[in-house]
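Omission of a single protein chain aside, the complex is shown with its protein chains in their original locations.
First chain written, first letter: the chains are A and B, and each begins at residue 1.
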Amino acid sequence: MTRFILQRLAETLLVLLLMSFVIYGLIGLMPGDPIDLMLTADPKLTTADVARLKALQGLDQPLVDRYVHWLSAALQGDFGYSRSQSLPVWQVVVPRLWNTILLMGLSLVIALAIAIPAGVQAAARPGSLTDNLINLSAFAGMSVPLFWLAILMLMLFSVHLRVLPASGTFSVGADGIADRARHLIMPVLSLTLVTVGAHLRYVRSAMTEALRQDFIRTAQAKGVSRGRLLYGHALRNAMIPFVTVLALEFGTLFSGALIVEQIFAYLGMGKTIYDAVAGNDYNLAMVSLLLSTAVVLLSNLAADLAYAWLDPRITYR
Amino acid sequence: MVRTLLRLLIGLGIVLGGAGLPAAARDQLIIGSTQFPSTLHPSIDSMLAKSYVLGFTQRPFTTYDQDWNLVCLLCTELPTIENGKAKIEDLPPGFKRDAGTTFCKSADPTLATKGMAVTYTIQPNATWGDGTPITTEDVMFTYEVGKNEKSGITNSELYRRIIKIDVLDKKTFTIHSDRVDFGYNGINDFLLLPAHLERAALGDDPAQYRNRTLYSTDPTNPGLWFGPYRVASIEPGSQIVLEENPTWWGEKPQIKRIIIKTIENTSALEANLLSGSIDYIAGESGLSIDEAIAFEQRHKDAYDVLYKPVLFFEHITPNHDNPALGDKRVRQALLYALDREVLTQQLFGGHQPVADTDVSPLDWIHTDDVKKYRYDPAQAAALLDAAGWTLGGDGLRHDAGGRPLAFELMTTAGERTRELVEQVLQSQWKAIGIDVRIKNEPARVLFSETISKRKFTGLTLFAWLTSPENVPHTTLHSTMVPTEANGWAGQNYADYRSPEMDDLMDCIEIELDRGKREQMWHKLQAAYAEDLPDLPLYFRAQAFIMPKWLRGVRPTGHQYQSTLWAEQWRIQE
Partner (left out) sequence: MTTPRADAETLPAAGLRQPLGAPRLRRTVRQRLLSHPLAVASAALLLALALLVLAVPLIGMALGVDSETPNLLTRMQAPSSAHWLGTDELGRDLLMRLLEGGRVSLGIGLIIAVAAAVIGTLIGLTAGYFGGRTDALLMRLTDGIIALPRLPLLIVLAALDVTKLGLPEQWAHSPLLGFWRIAVIITLVGWTTVARLVRGATLSLREREFVRAALALGARPARIMFVHILPNLAGPIIVATTLSVGNIILAESVLSFLGFGIQPPMASWGNMLTNAQEMMWSAPMLAVWPGVLIFATVISCNFLGDGLQDALDPRA
């Protein structure tokens, strides 16, 4: 088992390395640079200045050289400065990473808290009104465009009802748990609403599959109560495939967080990535993209380990 | 179960209750802006959002005020030839001018070998926020940083023109510049840095200065700020909090605290304003003009909306290498065929005045005595016929060889207002037989490749920021056409060459007499309107959305922003 874990960690590092090259290349293939945009914003700027500033950023060097330079610094722990914030990259990324983890974590917990019981109930009564209603809601959630939903919520709660702050991560001078919570309500709510559907469907599907198994019929014949049957026997088996699906959902959750962060101006990783890529901020973009890839890869590993733990038939060699 | 429910409700109540606290007497102003400065260093990275914030916390030596007059802020008296503080002098021996610089033909040729010495005195009570007085040591340090190629200073043209600076005493210094020009006493972009704090950051390695400067590593250090406010706290990417600066030597501000929140999404910005989390949307980096107009229609009882035309000159640059566009008559026809009045009326509520040349109506040099291009499709058609483009059976114009009159029209993708305008332009030009194809590109592609390397074949629609009494040397002078040979230097993207215009510009630059200069400016505008190197559209406007209780905010209309007079802002409930 330990060998398996170490092997997977090694593979993760390899993927990250490969990804770093690909991403650096992709960003390098993007045209132009924000420095060029400064020309129209400053009447005194000349093209000679633009060339000089680009040289200072190392943009006149060939891409491969820049990548090698970045890599060798990174391997020594120096990830450089963020050009759009004039701060060391880690200083920018760490608080935002926590913000995103908070957002994603809360969404996930609430989504699961809704999806699991609802999925179980739907699977227990296939074809009934409950099942159809739950299915309908799940599909509705999955089909609604997230950015549209976010904007509608913004209008309803911030403008018409005036109960929630329209944006930001926290208020100035009043940073506390209650304040943070208020700023999180709409982002978490919108993200949850669009992800709960998919979770619900998976749970229902897995539960249906589990409920078909012979051992359920046996347990029923033995007189096991309905509750214990559903939650004690079927759900435990259904969780196995569901857990692996959950790991795959992290990628989607992350992308959803990006949109939500943009609209609500919530300072998280998604927004950081978007701004860094748009602003040609290589250092920041590299670190944030690699970090998110790492998070997803590690959650895959966690899911595989959970799978092995949950299902005694599986062993890793 | 009931208890959990109760706890939940109480928790929710606390959380939502935060929204309903009664407001105390107002002593702070929360401003919403759409951009967060990438750095607070005055001279690194040109960003209007940054100069907005710095207007609260620093003062330049000289600047243009709301009436577009040059005034002294950090200096005591504006140096002029009349009051003796400025002199024309010989350049040091061995001084060489850049190759390719032209000189006014009708002026005294000896002026080409002269420079100027301009003397300034720093305000006697000017002090950094930590109590250290502002002295000429800071001036010399700033000059040192500005001169250094590696320090990352964006606008180094200013420093390149300085030959040397003489220190006369702790508060007085003389700048020796390398040329005679009418703007000799304006050093608006010479923004002081605190030598006592920044020298250590500069250290031996100027290439790292950008990362080591205290403006990035320790922005709340009071010693960095000397305006009416100083930076009290900063949340990178989201807000900046400014508090009163006790060492400020000028008029004491009434508002104790200013918070600048960054909200990039304009709908969210509006929502924040309406919900009360921000009080005022800064015109300098706020809503677009049509959003502001729509906002005003809905909320004029609760908010005052002030519109101020600014020096963003929205225009169309044609590529004169295109045989059709190189013909003046075609350019004139293009402009006659546009109903710019209706356009600005319908789209911008009339707040963005039609431009006749690249000189703003608010500028003192502006004249109305130029050729005007009122909407006249008949005249446009006549001009095109005269130029050899005749209307064919398909509704489009062709020349004698059968080639159609067709261009590409490009602008920045994703900017709704521009896309709107483009589509109107396209249809109005179609009406006189010109086939215009719209092709937009993201701003970074457009500016870094297509425009700057003159890869566009037809027309490009964009804006540039100018300044009061700005000689359009880089955009209209024939030596400023970017080519591969000269490393793409210059901004004369149109490839407009006019000896008359060149000479006018050269002569204006060195003419110190205001009266004579005014004459030349009028001639330049007349030539511009006749030749149409670019097709002028309008000057953009900014919308300042203010609560009824905020007074004293005076938009300037140019890049030196209203915050430079923040101590005059008042809260009057």
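As a convention for this text, a residue touches a chain if its C-beta (ideal position, glycine included) is under 8 Å from a C-beta of that chain, and two chains touch if they have at least 3 such contacts.
Computed from a prediction, not measured in an experiment: that's the story for all the values here.
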item: Sole contact to the chain not displayed, among B:T102, B:S233 or B:S288; value: B:S288
item: Given A:G80, A:G119, A:P187 or A:P241, the one touching the chain that is not displayed; value: A:P241
item: Omitted-chain contact residue, chosen from A:L37, A:L108, A:A124 or A:L146; value: A:L146
item: Of A:M155, A:A178 or A:I216, the one touching the omitted chain in the full complex; value: A:M155
item: Residues from subunit A at the interface with the omitted partner, ascending; value: 4, 11, 15, 18-19, 23, 26-27, 29-31, 135-136, 139-140, 142-148, 151, 155, 159, 202, 205-206, 209, 212, 240-241, 244-245, 248, 251-252, 254-255, 258-259, 262, 270, 273-274, 277-278, 289, 292-293, 296-297, 300, 304, 307, 314, 316-317
item: Where the missing chain touches subunit B, by residue; value: 266-267, 270, 288, 291, 294-295, 297-298, 342-343, 346-347, 408, 413-414, 416, 419-420, 423-424, 427, 437-440, 442, 445, 449
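In the analysis below, only the chains that are shown with their structure count from here on.
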item: In the complex, subunit B residues that touch subunit A; value: 14-16, 18-19, 38-39, 41, 44-48, 149-150, 152, 154-158, 189, 207, 210-211, 213, 215-217, 233, 235-239, 241, 259, 261-265, 267-268, 270-272, 274-277, 442-445, 447-449, 452, 462-467, 470, 474, 482, 487-491, 559
item: Contacting residues of subunit A [partner subunit B, same complex]; value: 30-34, 36-49, 51-53, 56, 81, 83-88, 92, 151, 154-155, 158-159, 162-169, 171-174, 178-179, 181-182, 185, 262-265, 267, 280
